[in-house]
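All protein chains of the complex are present and in place, except for one that has been dropped.
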Amino acid sequence: MSPFPSTRSSPETRSSTRHGAGRPVSRWRLAGKLTALLAVALLPLACGDTRIHPNPSASTFGHRHDELFMLITALTGVSFLIVLAMMAVPIIRDRARPGKKAHYDHGSSLHDKRFTAIVSVVVFIVLDAWVLFVSVTDLREAWWNYPPADSEEAYRVEVLAQQWAWNFRTPGIDGEFGTADDVVTINQLTVPADRPIVLNAASKDVIHSFFVPDMRIKRDANPGSVNRVWFQTKPEAAGNDYQILCAELCGFAHYQMYANLTVLSQDDFADWEQDASALAVASFDADDTEAHWAWDFKE
Amino acid sequence: MIKATLALFAATAFATLPSGAANEEEDKSALLPPVHGVSPDNPHSRPPRDVPLVIFEDTQLLAADADDGHDEEDDYAPILFERLQAQFPDRFTWNEDEEHWVDARGEYTWDDENECYWQTVTAERLTRGRQDYVQLCASCHGFDGDGYGRSGQALRPPPRDFRQGLFKFTKVDSEKLPEDDALVQLVQEGLNGTPMLPWDIHENRIRDIVVYIKSLSLPELLDEDGEIEEDATGWRDPYGQIGVMVAADDDPWAGRETEAIAAGEAYYHNYQCYNCHPGYATTARMNELGGKDPSYTYRDGITLPKVVEDSSYEVLGYAVSIIPPDFTWHSMRRGETVADVYKTIAAGVGGAGMPTWKGSVPDEEIWAISYYVRHLTDTYKDKSATRMQFMRDVKAGH
Amino acid sequence: MTTNVALMPAVDTPPESNRSRVDASLGMALFIGSWAMAFATMFLAFLVLRQRQEVWPPQGVALPSFAMAALATVVLLASSVTMHRAVVLGARGERGFARWWSATLALALGFAAIQSWLWVDLWGNGRLPHSGVYESTFYGLTWFHALHVAVGLIALIVGLIGIARTRYGAQHMNVPRNIGVFWHFVDVVWVVLFVTFFVF
Partner (left out) sequence: MSHDGIHPEPTSFLRKHVFSVDHKVIAKQFMWFGLVWLLIGGLMAMMIRWQLANPGEPFPVLGKLLWPHTEGVISPDVYNMLFSMHGTIMIFLGLTPLLIGAWGNYCIPLMIGARDMIFPTLNMLSFWTVVAGGAVGFYSLFVPLGALEAGWTGYPPLSSTVGTQGSGETLWAVAVFLIGASSIMGGINYITTIVRLRAPGMTWGRMPLTVWGLFFTAVLNVLFLPVIGSAMLLLILDRVFGTQFYVAATFSSGGGGDPILYQHLFWIFGHPEVYILILPAWGIVGDLLSFYARKPAFGYRVTVGAMFAVTVLSALVYGHHMFTTGLSAMLGESFMLLTMIISVPGEILFFNWLHTIWKGSLRMTTAMCFSLGVIFVFGLGGLTGLYLATISTDIFLHDTYFVVGHFHLTMAASALFGAFAGLYHWMPKMFGRFLDERLGLLHFWTTIVPLTIVFCTMFVSGYAGMPRRYADPTSAPYVAELQGLNTITSIAAFILGAAQLLFAYNFIKSRWWGKKCTEDNPWQVGTLEWTIPSPAPHYNFKEIPTVVTGPHEFSHPALGPDRDWISQTEPLPGTSPEPSSPAAPGAPVTA
């Protein structure tokens, strides 16, 4: 016997006006089986230690993303529930049955149109305009609120992406790019905590995307142009390591193109920078001009 | 409706005009400015066009460097054929009269003149290797295997030029050519701190790539008079010697790690590793460890690595400088465990200042140095406060 | 229910109705609109790349011969005039149809010759499609245009054969008219090309 007995009329009765008027015999059995299926599918989640949310934001403005995400989830969730309810009511209540006749309504009266317009405006305001407003505020106060060009506090990094690694150049003690004490690293970026970090991203070959999930930032590294992005870690991020991922398909080893982001407290960082610059000066090869890549920092 | 939309669009466009720092105009200044020190005829900028993907001819590569099976101890032939026989029983027979192995399939052939074995690699296999090379390796190492890939520019250390047959960190005696397994392992494990990734593909494909890379060695070039203009390199050179990976299975310090580290510190400074790598002790202590006169002084910047120029390896016409790692700062390329460090020290680093230490220094001492080096990395690398304290003391003592 | 072939009207060549003229013209208009988008995309690409350069043409790049390009423009515009004349006369059923049509074909061939000269000249100077961004756009856009000229030439020849066999005439102008529209479109694109590459 089939596990899913017929719930609908067979094709023979299709032409009758009683079409589709059968009683939903096995809907609950069906639902039961589907729930079981769902449970099996969700089993690994229950057993495993899978993370189902991003790590808490480590940047000063990352929480804005999380909050807006939750706001949108609440708004769209309610909207979707309304849709589901409006779908469920007719499905349960308005089934075809003998003698039942649908309500004859074209919905074309002025009243209907007005109602549609009002609902649209309300939905636009509640869903879209609200989110738009929050987002634009967030963008201007956070993501696009770059530190000024003459900011002493800002720490500047040039990011040069390539297949399949991240090259970082930081200006060293002298604060200038293109000098002997520039610290050049591969797949390792060390930054001070609680200071604005401004990055210039470019690429040697194909498009990459500089993605630091814990800082809630992402920016493409394009060949031929420089993109800016900035973040500032929370003070308590000091001493932690975070991950930099590549978010734009860049070829064979795209998935292996990740780097480490080390955040040091400002004191530790000052020491680190001293040593790193000293090492850089010691290993500087003035003849090797090719290795002196750097560009005028784009503020 | 359209009008309304456009009006709304225009309105927001003005309303959202950001001011000052928030304005990210895409003007020409956003383009990558010219970068210092790059000539327009840079070999990295060759357009990747008309890249061949198919190889039509079989090739012969040096398979083993001798010979009659009872000559020198470190000949590779006995090792190779023992492995091959285990893999393909009944395929190889020993020719008693001429004293060499005979391959029933004819893949491995004996060269009587040069006293070596050649391996014939089919065009089909080279093509597979070539195609995988193009996808995986060419972006840095270049489509011709010369190290001038588009993504390889300005990388330090530079990507290898495979035509020279020089490799680093293969864990094979740095004077010799690495055996296949060594190269396969290197490709699988990658080199820490460089874009040489641990390549995560099936071993069959890696072996194809390795064979193809070996085939990039230059055959000897003759000039117009038939004189040898350029010697054959790598696996094209009949006089090449192939080495096996250093074994690291009898750790003499097992269970005595603390002792090993202490001994290692002495050996490290005794063997003057600080000539290139940093010294990790005060002058007084280094003199004590090395048994030197208390008035003995060391090179300037002893707490920093000393850059050396690798004259055997040139990029863009000049020797590149090599930075010997500071073990409290840099990551070791292939030194995850003490045994790994031991292998690298024992084998030396081909093409760099690091010689082959095995043979010139007792094994036990190399092991001790490995323990010490690994200890330095474990204790101080990426632990800024601890390291700062340690190095400050060292610096103060010079 | 089976189909009775006899029910179908004959598919000989009855005079074209006004209705079929509108059908064909509408289809052609949509086609031209679609292709205009394709060319617009090309010109957009050109403008974007041009805007990225400090100066245009890029430093050290000499333009292809302006005189020849201007001549090509004149020839092509003349062919548009003759084409228009041919279609007008054809619709009236007058004899000049074939003559003006042939003149259009001759002028089109003339344009093709000049265009080829431009390429040969540029190529001969060692300037290949991969030489630089100017060459890229120049070859890219002229090739794409030339593809349409080639299609136009084939259409003109097919049209001429049709005229010779008296397939087209006052009552059968859909095909020649649409060929004409296509040819005018090719001309307009060239004028834009000329203006963007040689004038500004």
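Letters A, B and C mark the chains as written, and numbering starts fresh at 1 in each.
The rule we apply is simple: contacts are C-beta pairs under 8 Å (C-beta built on N, C-alpha and C of every residue); 3 or more make two chains touch, one makes a residue touch a chain.
In this text the structure is predicted, and so the values were computed from the model without any measurement.
In the full complex, the chain left out of view touches A, B, C. Against the chain not shown here, subunit A presents residues 2, 4, 6-12, 14-15, 17, 19-21, 30, 34, 37-38, 40-42, 44-45, 48-55, 64-65, 68-69, 72, 75-76, 79-80, 83-84, 86-87, 89-91, 94-97, 99-108, 112-113, 116, 119-120, 123-124, 127-129, 131-132, 134-136, 138-139, 142-144, 163, 202-207, 209, 211, 213, 216-220, 222-225, 227, 243, 245-256, 258, 293.
Listed here are the subunit C residues that touch the chain not shown: 1-3, 5, 7-9, 11, 16-17, 19-20, 22-24, 26-27, 30-31, 33-39, 41-42, 44-45, 48-49, 52-53, 58, 128-130, 132-133, 135-137, 139-140, 143-144, 174. In the full complex, subunit B touches the omitted chain through residues 1-2, 5, 8-9, 12-13, 16-18, 22-26, 30, 32, 34-35, 38, 40, 42, 44-45, 47-49, 51, 53-54, 127-128, 131, 134-135, 138, 143, 150-151, 153-154, 200-202, 204-205.
Operating definition for what follows: only the chains that are shown with their structure count from here on.
Greatest Cα centroid separation from subunit B: this falls to C. Centre-to-centre separation between subunit B and subunit C, using Cα means, comes to 59 Å. Note: centroid distance subunit A to subunit B, computed from Cα atoms, is 38 Å. Multi-chain contact residues of subunit B (touching two or more other chains) are listed as 31. Residue numbers of subunit C whose C-beta contacts span two or more other chains: none are found. Note for the complex: subunit A touches subunit B at residues 136, 140, 144-149, 160, 162-165, 167, 178, 184, 186-188, 202, 204-205, 223-228, 251-253, 256, 262, 264, 268, 271-272, 275, 278-279, 282-285, 287-296, 298. Here subunit B touches subunit A in the complex through residues 16, 18, 20-22, 24, 29-33, 35-38, 42, 135-136, 139-140, 150-151, 153-156, 193-195, 197-200, 301, 304-307, 315-316, 318, 320-321, 323, 326, 329, 382, 384-385, 387-388, 391, going by the rule given at the top.
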